[in-house]
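Every protein chain but one is kept in place in this view of the complex.
This part shows chain A:
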Amino acid sequence: MSLSELIACHECDLLTRLPELPPGGCAHCPRCGCLLQRDRPNSIEKTLALSFAGLVLFIAAVSFPFLAMKAGGFEQHSNLLTGVWLLLEQKMVLLAMVVLLTCVLFPLAGILGLLYVLLPLHFGRRLPRAEVVFRLVSHLQPWSMMEVFMLGILVSLVKLGHLAEVIPGISLWAFAVLIFVLAAQAAVLDPHQVWERLEALR
C-alpha cells in the first residue's frame, strides 16, 4: 500500500485508508469522528468565482459608511477605515491594529491569496511561491473575523438606538452578503485538491 492511499487523522493521528468518495460524500475518522476529507466537485472554479465576488463586496464593504448617526444637529458617518483612523487619533493604537488586521487586512489577504494561487491553477499553471501563499492563507483564516464584526455592528445598532437616530449604511448590505460569500468560499475550497494540483505542477 502506498502512502498516498493513507491519511492520518489530524486530531487523533489514526492511520486510515481513504475510501473512494461518492460525489459530495465525505470521510470521517473512525476513531474520533473528525472530518477527514470531503468530495467537493469543481472546487477550484467555485472558489475562484466566490473569491472574485468576495473581492468586489469587500471593496464596497470597506469604502462605504456602515452606520450613520444623527443627534442634535450633528451627523456622523463611519466606514471601516475612518473608524480605524478615529481610534488611532484617540491613541488607541492596539485596538486600531486589532480591527485593521482582523477586519481589513487579513480578509483581504485571504481573498487575494486565494486568487493568486487558484487563478493560475485553473489554467494549469502555478506562480512562484504559490505554496507559501496558500499556507499563509490557511494560517490567516481563523484570524479574519468579518462575520464577528457584522454581529458587532448589529449590537451597536441596537445599543445606539436610544441615544440617537441610527441609519444603516450601504456597506452594511455589502457586509451581509460578503459574509455569506466568505462562508460559501470556505465550504467549497478543497485544500487537499489544491495541494495535489500544486504538487503535480512542480
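Here, contacts are C-beta pairs under 8 Å (C-beta built on N, C-alpha and C of every residue); 3 or more make two chains touch, one makes a residue touch a chain; residues count from 1.
One rule holds for everything that comes next: contacts and distances are computed from a predicted model.
**Q** Select, from "Acyl-CoA dehydrogenase family protein", "DMSO reductase", "ABC transporter ATP-binding protein" or "Paraquat-inducible membrane protein A", the UniProt-recorded name of the complex's unshown chain.
**A** UniProt lists the chain left out of the view as "Paraquat-inducible membrane protein A".
**Q** Which of these, A:Leu119, A:Met145, A:Ile170 or A:Ala187, touches the one chain of the complex that we don't see?
**A** Result: among the candidates, A:Met145 touches the missing chain.
**Q** Touching the left-out chain: which of A:Leu140, A:Leu160 or A:Val177?
**A** Reading the full complex, the residue touching the unseen chain is A:Leu160.
**Q** For review purposes, identify every residue of chain A that touches the missing chain, sorted by number.
**A** On the side of chain A, residues 3-4, 6-8, 10-15, 30-34, 67, 69, 71-72, 74, 76, 78, 82-84, 86-87, 90, 92, 94-96, 98-99, 102-103, 131-132, 134-135, 138-139, 142-143, 145, 148-149, 151-153, 155-156, 158-160, 162-164, 191-192, 195, 198-199 touch the unshown chain.
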